[in-house]
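A single protein chain has been removed from this complex, and every other one stays in its place.
What follows is subunit A.
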(Lines give C-alpha, C1' and ligand atoms only; values in the text may rest on other atoms or scores of the structure.)
Protein backbone atom coordinates (compact mmCIF):
# COMPACT_ATOMS: atom_id res chain seq x y z
CA UNK A 1 0.00 0.00 0.00
CA UNK A 2 1.32 3.41 -0.89
CA UNK A 3 0.60 4.69 2.61
CA UNK A 4 2.50 1.88 4.30
CA UNK A 5 5.55 2.28 2.02
CA UNK A 6 5.61 5.99 2.63
CA UNK A 7 5.53 5.47 6.37
CA UNK A 8 8.39 3.02 6.49
CA UNK A 9 10.53 5.49 4.56
CA UNK A 10 9.63 8.31 6.94
CA UNK A 11 9.17 6.62 10.31
CA UNK A 12 11.71 3.89 9.95
CA UNK A 13 9.17 1.22 10.69
CA UNK A 14 7.29 2.15 13.83
CA UNK A 15 3.71 1.09 13.29
CA UNK A 16 1.33 2.62 15.76
CA UNK A 17 -2.36 2.84 15.12
CA UNK A 18 -2.43 6.62 15.33
CA UNK A 19 0.38 7.11 12.84
CA UNK A 20 -1.45 4.73 10.54
CA UNK A 21 -4.52 6.92 10.88
CA UNK A 22 -2.57 10.08 10.03
CA UNK A 23 -1.19 8.46 6.89
CA UNK A 24 -4.62 7.13 6.01
CA UNK A 25 -6.05 10.68 6.19
CA UNK A 26 -3.39 12.19 3.99
CA UNK A 27 -3.64 9.33 1.49
CA UNK A 28 -7.38 9.72 1.24
CA UNK A 29 -7.59 13.52 1.23
CA UNK A 30 -5.22 13.65 -1.73
CA UNK A 31 -7.99 11.98 -3.70
CA UNK A 32 -11.10 13.71 -2.39
CA UNK A 33 -13.10 15.98 -4.61
CA UNK A 34 -15.16 18.15 -2.31
CA UNK A 35 -13.60 19.83 0.68
CA UNK A 36 -13.96 17.68 3.79
CA UNK A 37 -15.31 14.50 2.12
CA UNK A 38 -13.13 11.42 2.21
CA UNK A 39 -13.58 8.35 0.06
CA UNK A 40 -12.27 4.85 0.36
CA UNK A 41 -12.57 1.71 -1.77
CA UNK A 42 -13.94 -1.44 -0.19
CA UNK A 43 -10.58 -3.09 -0.93
CA UNK A 44 -8.67 -0.45 1.04
CA UNK A 45 -11.25 -0.60 3.80
CA UNK A 46 -10.77 -4.36 4.22
CA UNK A 47 -6.99 -4.09 3.99
CA UNK A 48 -6.83 -1.35 6.61
CA UNK A 49 -9.18 -3.25 8.93
CA UNK A 50 -7.03 -6.41 8.85
CA UNK A 51 -3.86 -4.32 9.21
CA UNK A 52 -5.15 -2.47 12.27
CA UNK A 53 -6.44 -5.60 13.99
CA UNK A 54 -3.13 -7.39 13.39
CA UNK A 55 -1.31 -4.40 14.79
CA UNK A 56 -3.50 -4.31 17.89
CA UNK A 57 -3.48 -8.03 18.74
CA UNK A 58 -0.48 -10.33 18.14
CA UNK A 59 -2.78 -13.34 18.25
CA UNK A 60 -4.39 -12.28 14.96
CA UNK A 61 -2.83 -13.90 11.89
CA UNK A 62 -3.81 -14.29 8.24
CA UNK A 63 -3.91 -17.58 6.36
CA UNK A 64 -4.98 -18.48 2.87
CA UNK A 65 -3.99 -19.11 -0.74
CA UNK A 66 -1.76 -16.41 -2.24
CA UNK A 67 -2.38 -14.00 0.65
CA UNK A 68 1.32 -13.31 1.21
CA UNK A 69 3.86 -13.15 -1.61
CA UNK A 70 1.19 -12.76 -4.30
CA UNK A 71 -0.26 -9.85 -2.26
CA UNK A 72 -3.68 -11.49 -2.25
CA UNK A 73 -5.63 -12.90 -5.19
CA UNK A 74 -7.78 -9.73 -5.08
CA UNK A 75 -5.11 -7.65 -3.33
CA UNK A 76 -7.09 -7.46 -0.09
CA UNK A 77 -4.03 -8.59 1.93
CA UNK A 78 -1.59 -6.41 -0.01
CA UNK A 79 1.44 -5.31 1.98
CA UNK A 80 0.66 -7.43 5.05
CA UNK A 81 3.44 -9.96 4.51
CA UNK A 82 6.00 -7.17 4.11
CA UNK A 83 4.71 -5.45 7.21
CA UNK A 84 4.19 -8.38 9.59
CA UNK A 85 6.43 -11.10 8.22
CA UNK A 86 5.89 -14.79 7.47
CA UNK A 87 5.03 -15.60 11.09
CA UNK A 88 1.80 -13.63 10.85
CA UNK A 89 0.86 -14.06 7.17
CA UNK A 90 0.77 -17.63 5.82
CA UNK A 91 0.58 -18.74 2.20
CA UNK A 92 -1.11 -22.14 2.24
CA UNK A 93 -1.09 -25.01 -0.22
CA UNK A 94 -4.31 -25.56 -2.11
CA UNK A 95 -6.12 -27.57 0.51
CA UNK A 96 -9.11 -25.80 2.02
CA UNK A 97 -9.95 -28.75 4.24
CA UNK A 98 -6.36 -28.80 5.48
CA UNK A 99 -5.82 -25.14 6.23
CA UNK A 100 -9.33 -24.57 7.56
CA UNK A 101 -8.85 -27.48 9.94
CA UNK A 102 -5.51 -26.08 11.06
CA UNK A 103 -7.07 -22.62 11.46
CA UNK A 104 -9.91 -23.93 13.59
CA UNK A 105 -7.46 -25.95 15.69
CA UNK A 106 -5.34 -22.85 16.20
CA UNK A 107 -8.48 -21.00 17.32
CA UNK A 108 -9.23 -23.82 19.82
CA UNK A 109 -5.84 -23.04 21.34
CA UNK A 110 -6.60 -19.32 21.62
CA UNK A 111 -5.22 -17.74 18.46
CA UNK A 112 -7.35 -15.53 16.20
CA UNK A 113 -7.02 -16.70 12.63
CA UNK A 114 -8.36 -14.74 9.67
CA UNK A 115 -8.81 -17.47 7.07
CA UNK A 116 -9.27 -16.37 3.48
CA UNK A 117 -11.19 -18.45 0.94
CA UNK A 118 -10.31 -17.33 -2.56
CA UNK A 119 -14.02 -17.46 -3.10
CA UNK A 120 -16.64 -18.97 -0.84
CA UNK A 121 -17.32 -21.57 -3.50
CA UNK A 122 -14.10 -23.22 -2.32
CA UNK A 123 -15.26 -23.10 1.29
CA UNK A 124 -17.40 -26.11 0.45
CA UNK A 125 -14.18 -28.16 0.56
CA UNK A 126 -13.86 -27.07 4.16
CA UNK A 127 -17.49 -26.76 5.19
CA UNK A 128 -17.25 -29.69 7.61
CA UNK A 129 -14.67 -27.76 9.63
CA UNK A 130 -16.65 -24.56 9.50
CA UNK A 131 -19.84 -26.24 10.74
CA UNK A 132 -18.79 -29.26 12.77
CA UNK A 133 -15.44 -28.12 14.07
CA UNK A 134 -16.08 -24.39 14.52
CA UNK A 135 -19.78 -23.56 14.79
CA UNK A 136 -20.76 -26.30 17.22
CA UNK A 137 -17.71 -26.42 19.48
CA UNK A 138 -18.69 -23.88 22.08
CA UNK A 139 -22.07 -25.53 22.52
CA UNK A 140 -20.81 -29.11 22.60
CA UNK A 141 -17.99 -28.29 25.03
CA UNK A 142 -20.30 -26.41 27.42
CA UNK A 143 -18.40 -23.21 26.78
CA UNK A 144 -14.91 -24.65 27.27
CA UNK A 145 -13.79 -24.46 23.66
CA UNK A 146 -14.69 -21.24 21.87
CA UNK A 147 -13.50 -20.54 18.34
CA UNK A 148 -12.51 -16.90 17.70
CA UNK A 149 -11.98 -17.37 13.96
CA UNK A 150 -13.04 -15.26 10.97
CA UNK A 151 -13.58 -16.79 7.53
CA UNK A 152 -13.59 -14.17 4.81
CA UNK A 153 -13.57 -13.92 1.04
CA UNK A 154 -15.68 -13.01 -1.99
CA UNK A 155 -19.18 -14.51 -2.16
CA UNK A 156 -21.88 -14.60 -4.81
CA UNK A 157 -21.72 -13.77 -8.50
CA UNK A 158 -18.88 -11.92 -10.17
CA UNK A 159 -19.02 -11.35 -13.95
CA UNK A 160 -19.01 -14.34 -16.27
CA UNK A 161 -17.29 -16.75 -13.90
CA UNK A 162 -19.80 -19.58 -14.41
CA UNK A 163 -21.87 -21.79 -12.15
CA UNK A 164 -19.18 -23.19 -9.89
CA UNK A 165 -17.78 -19.77 -9.06
CA UNK A 166 -20.95 -17.74 -8.55
CA UNK A 167 -22.94 -19.21 -5.70
CA UNK A 168 -24.07 -17.13 -2.73
CA UNK A 169 -23.57 -18.94 0.58
CA UNK A 170 -25.36 -16.50 2.87
CA UNK A 171 -28.42 -18.74 3.37
CA UNK A 172 -26.43 -21.93 3.99
CA UNK A 173 -24.13 -20.46 6.65
CA UNK A 174 -26.80 -18.28 8.22
CA UNK A 175 -28.96 -21.33 8.93
CA UNK A 176 -26.35 -22.71 11.35
CA UNK A 177 -26.59 -21.82 15.05
CA UNK A 178 -23.15 -21.10 16.45
CA UNK A 179 -22.00 -19.14 13.40
CA UNK A 180 -22.26 -15.42 12.83
CA UNK A 181 -22.66 -14.28 9.24
CA UNK A 182 -21.91 -10.74 8.07
CA UNK A 183 -22.24 -9.11 4.66
CA UNK A 184 -20.84 -5.60 4.16
CA UNK A 185 -21.89 -3.21 1.42
CA UNK A 186 -20.02 0.10 1.76
CA UNK A 187 -16.42 0.83 2.76
CA UNK A 188 -17.64 1.79 6.23
CA UNK A 189 -19.51 -1.53 6.51
CA UNK A 190 -16.36 -3.34 5.37
CA UNK A 191 -14.15 -1.70 7.97
CA UNK A 192 -16.54 -1.81 10.89
CA UNK A 193 -17.89 -5.31 10.31
CA UNK A 194 -14.51 -6.94 9.59
CA UNK A 195 -13.03 -5.43 12.73
CA UNK A 196 -16.02 -6.71 14.69
CA UNK A 197 -15.61 -10.14 13.10
CA UNK A 198 -11.93 -10.40 13.99
CA UNK A 199 -12.54 -9.26 17.57
CA UNK A 200 -15.52 -11.56 18.06
CA UNK A 201 -14.95 -14.66 20.22
CA UNK A 202 -17.16 -16.81 17.98
CA UNK A 203 -16.70 -18.11 14.42
CA UNK A 204 -17.74 -15.45 11.89
CA UNK A 205 -18.37 -15.97 8.18
CA UNK A 206 -17.61 -12.68 6.44
CA UNK A 207 -19.13 -12.52 2.95
CA UNK A 208 -17.51 -9.93 0.68
CA UNK A 209 -18.29 -9.26 -2.97
CA UNK A 210 -15.69 -9.20 -5.73
CA UNK A 211 -17.47 -6.56 -7.76
CA UNK A 212 -17.60 -4.19 -4.78
CA UNK A 213 -13.86 -4.32 -4.06
CA UNK A 214 -13.04 -1.50 -6.46
CA UNK A 215 -16.00 0.72 -5.56
CA UNK A 216 -15.38 3.92 -3.64
CA UNK A 217 -17.62 5.17 -0.86
CA UNK A 218 -17.53 8.28 1.30
CA UNK A 219 -16.16 7.45 4.72
CA UNK A 220 -16.45 9.35 7.98
CA UNK A 221 -13.63 10.38 10.29
CA UNK A 222 -15.13 8.10 12.90
CA UNK A 223 -14.94 5.12 10.58
CA UNK A 224 -11.28 5.79 9.87
CA UNK A 225 -10.34 5.54 13.53
CA UNK A 226 -8.58 2.29 14.41
CA UNK A 227 -10.99 1.59 17.26
CA UNK A 228 -14.02 1.87 14.96
CA UNK A 229 -16.32 -1.13 15.08
CA UNK A 230 -19.88 -1.81 13.95
CA UNK A 231 -22.25 -3.87 16.08
CA UNK A 232 -23.02 -7.40 14.94
CA UNK A 233 -26.74 -8.08 14.55
CA UNK A 234 -27.85 -4.55 13.61
CA UNK A 235 -29.15 -3.58 10.20
CA UNK A 236 -28.77 -0.08 8.74
CA UNK A 237 -31.56 1.96 7.21
CA UNK A 238 -29.83 3.33 4.13
CA UNK A 239 -32.82 5.33 2.94
CA UNK A 240 -36.02 6.17 4.76
CA UNK A 241 -39.43 5.82 3.15
CA UNK A 242 -43.05 5.29 4.10
CA UNK A 243 -44.56 3.22 1.29
CA UNK A 244 -42.62 -0.03 0.94
CA UNK A 245 -39.73 -1.74 2.77
CA UNK A 246 -36.92 -3.20 0.69
CA UNK A 247 -34.45 -5.40 2.58
CA UNK A 248 -31.21 -6.64 1.10
CA UNK A 249 -27.46 -7.07 1.62
CA UNK A 250 -24.12 -6.74 -0.15
CA UNK A 251 -24.11 -5.64 -3.79
CA UNK A 252 -27.90 -5.63 -3.98
CA UNK A 253 -28.00 -2.67 -1.58
CA UNK A 254 -26.67 -0.53 -4.43
CA UNK A 255 -29.36 -1.90 -6.75
CA UNK A 256 -32.08 -1.30 -4.15
CA UNK A 257 -30.98 2.30 -3.72
CA UNK A 258 -31.16 2.83 -7.48
CA UNK A 259 -34.61 1.23 -7.49
CA UNK A 260 -35.65 3.57 -4.69
CA UNK A 261 -34.61 6.58 -6.82
CA UNK A 262 -36.76 5.30 -9.69
CA UNK A 263 -39.69 4.64 -7.36
CA UNK A 264 -39.41 8.13 -5.90
CA UNK A 265 -39.96 9.55 -9.38
CA UNK A 266 -43.31 7.79 -9.36
CA UNK A 267 -44.21 9.00 -5.93
CA UNK A 268 -43.42 5.75 -4.08
CA UNK A 269 -41.24 6.17 -1.00
CA UNK A 270 -39.12 3.06 -0.51
CA UNK A 271 -37.32 2.37 2.75
CA UNK A 272 -34.07 0.50 2.00
CA UNK A 273 -32.62 -1.65 4.75
CA UNK A 274 -29.01 -2.87 4.48
CA UNK A 275 -29.06 -6.04 6.59
CA UNK A 276 -25.26 -6.00 7.30
CA UNK A 277 -25.77 -9.01 9.57
CA UNK A 278 -27.45 -12.13 8.16
CA UNK A 279 -27.03 -14.05 11.38
CA UNK A 280 -28.07 -12.73 13.84
CA UNK A 281 -30.78 -11.21 11.67
CA UNK A 282 -32.08 -7.82 12.83
CA UNK A 283 -35.74 -8.87 12.90
CA UNK A 284 -36.64 -5.89 15.09
CA UNK A 285 -35.54 -3.31 12.53
CA UNK A 286 -37.13 -5.22 9.65
CA UNK A 287 -40.47 -5.66 11.42
CA UNK A 288 -40.54 -2.08 12.69
CA UNK A 289 -40.06 -0.90 9.12
CA UNK A 290 -42.78 -3.17 7.74
CA UNK A 291 -45.15 -2.03 10.47
CA UNK A 292 -44.53 1.49 9.18
CA UNK A 293 -44.85 0.80 5.44
CA UNK A 294 -47.12 -2.30 5.40
CA UNK A 295 -45.32 -3.72 2.36
CA UNK A 296 -42.20 -5.82 1.96
CA UNK A 297 -39.88 -6.64 -0.94
CA UNK A 298 -36.84 -8.76 0.00
CA UNK A 299 -33.89 -8.95 -2.38
CA UNK A 300 -30.87 -11.26 -2.57
CA UNK A 301 -28.52 -12.62 -5.22
CA UNK A 302 -28.60 -16.23 -4.07
CA UNK A 303 -30.91 -19.09 -4.97
CA UNK A 304 -34.51 -18.43 -3.97
CA UNK A 305 -35.50 -21.65 -2.26
CA UNK A 306 -34.75 -21.64 1.47
CA UNK A 307 -32.95 -18.32 1.06
CA UNK A 308 -32.38 -15.28 3.24
CA UNK A 309 -35.46 -13.68 1.65
CA UNK A 310 -37.54 -16.70 2.59
CA UNK A 311 -36.51 -16.33 6.24
CA UNK A 312 -37.30 -12.60 6.26
CA UNK A 313 -40.72 -13.19 4.67
CA UNK A 314 -41.50 -15.87 7.25
CA UNK A 315 -40.39 -13.61 10.07
CA UNK A 316 -42.56 -10.72 8.89
CA UNK A 317 -45.60 -12.91 8.31
CA UNK A 318 -45.15 -14.37 11.79
CA UNK A 319 -44.56 -11.09 13.63
CA UNK A 320 -46.34 -8.40 11.64
CA UNK A 321 -49.11 -10.19 9.76
CA UNK A 322 -51.87 -7.73 10.60
CA UNK A 323 -49.75 -4.83 9.40
CA UNK A 324 -49.29 -6.21 5.88
CA UNK A 325 -51.37 -4.63 3.11
CA UNK A 326 -49.90 -6.77 0.33
CA UNK A 327 -48.27 -10.19 -0.07
CA UNK A 328 -44.57 -10.27 0.81
CA UNK A 329 -42.34 -10.43 -2.27
CA UNK A 330 -38.97 -12.07 -2.99
CA UNK A 331 -36.58 -10.99 -5.71
CA UNK A 332 -33.70 -13.46 -5.83
CA UNK A 333 -31.27 -15.18 -8.16
CA UNK A 334 -32.88 -17.45 -10.72
CA UNK A 335 -33.56 -21.01 -9.66
CA UNK A 336 -30.89 -22.39 -12.01
CA UNK A 337 -27.12 -22.85 -11.82
CA UNK A 338 -25.48 -19.57 -12.87
CA UNK A 339 -25.28 -19.46 -16.67
CA UNK A 340 -22.07 -18.47 -18.42
CA UNK A 341 -23.56 -16.59 -21.40
CA UNK A 342 -23.63 -12.91 -20.53
CA UNK A 343 -27.25 -12.37 -21.48
CA UNK A 344 -28.44 -15.39 -19.50
CA UNK A 345 -26.32 -14.35 -16.51
CA UNK A 346 -28.11 -11.03 -16.54
CA UNK A 347 -31.45 -12.85 -16.53
CA UNK A 348 -30.30 -15.05 -13.67
CA UNK A 349 -29.54 -12.14 -11.33
CA UNK A 350 -31.87 -9.51 -9.87
CA UNK A 351 -31.79 -6.23 -11.80
CA UNK A 352 -32.97 -2.79 -10.73
CA UNK A 353 -36.10 -3.12 -12.86
CA UNK A 354 -37.06 -6.36 -11.05
CA UNK A 355 -36.93 -4.59 -7.70
CA UNK A 356 -38.92 -1.62 -9.04
CA UNK A 357 -41.55 -3.93 -10.51
CA UNK A 358 -41.97 -5.90 -7.32
CA UNK A 359 -42.23 -2.73 -5.23
CA UNK A 360 -44.91 -1.34 -7.53
CA UNK A 361 -46.82 -4.64 -7.40
CA UNK A 362 -46.71 -4.43 -3.61
CA UNK A 363 -48.18 -0.94 -3.88
CA UNK A 364 -50.82 -2.23 -6.34
CA UNK A 365 -49.43 0.12 -8.95
CA UNK A 366 -48.25 -2.27 -11.66
CA UNK A 367 -49.10 -1.81 -15.36
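Throughout what follows, a contact is a pair of C-beta atoms (placed from the backbone, for glycine too) under 8 Å apart; a residue touches a chain by one contact, two chains touch by 3 or more; residues count from 1.
Just so we're on the same page, contacts and distances are computed from a predicted model.
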Options "hydroxymethylglutaryl-CoA lyase", "AP complex subunit sigma", "Kynurenine--oxoglutarate transaminase 3" or "Dehydrogenase E1 component domain-containing protein": UniProt name of the undisplayed chain: "Dehydrogenase E1 component domain-containing protein"
Selected residue (touches chain absent from view) among A:80, A:244, A:275 or A:358: A:358
Candidates A:150, A:286, A:331 or A:363 - the one touching the absent chain: A:331
Hidden partner interface residues of subunit A, rising order: 61, 65-66, 69-71, 73, 75, 87, 91-94, 97-98, 100-111, 128-129, 132-133, 141, 144-145, 304, 329-337, 339, 341-344, 347-351, 354, 357-358, 361
